[in-house]
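One protein chain is absent from this view; the other protein chains keep their places.
Then we have chain A:
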């Protein structure tokens, strides 16, 4: 497994750059992954990333994008729980990119 150096600490990632041990995650890791994904993090981005981390803690999986959209709509409102908003934040797929930044594995059923 490849290793990456983030703020002076070594982290193990998979071949697509996803963090292996999610308990190692911290904001520096999130920022590093965001740079790799060419995403400029705003409060809106962090809101989704934190939502994903809470979802994972509760259900032990990274949600499929359709499920993520619905769950965000429920918690943060319809203006955020839609594909347009989430794809604006994460153009290469909210589930895929936001999960990577959140230190979660790639979602099951993510095509």
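The working rule: a contact is a pair of C-beta atoms (placed from the backbone, for glycine too) under 8 Å apart; a residue touches a chain by one contact, two chains touch by 3 or more; residues count from 1.
Quick note on the criterion: contacts and distances are computed from a predicted model.
A single chain of the complex does not appear, and UniProt lists its protein name as "Sulfurtransferase complex subunit TusC", one of "Penicillinase repressor", "Carbamoyl phosphate synthase small chain", "Sulfurtransferase complex subunit TusC" or "CO or xanthine dehydrogenase, Mo-binding subunit". Checked against the full complex, the candidates A:4, A:20, A:41 or A:61 give a single residue touching the omitted chain, namely A:61.
One chain is missing from the display, and on chain A it is touched by residues 58-61, 63-64, 66-67, 70-71, 108-109, 111.
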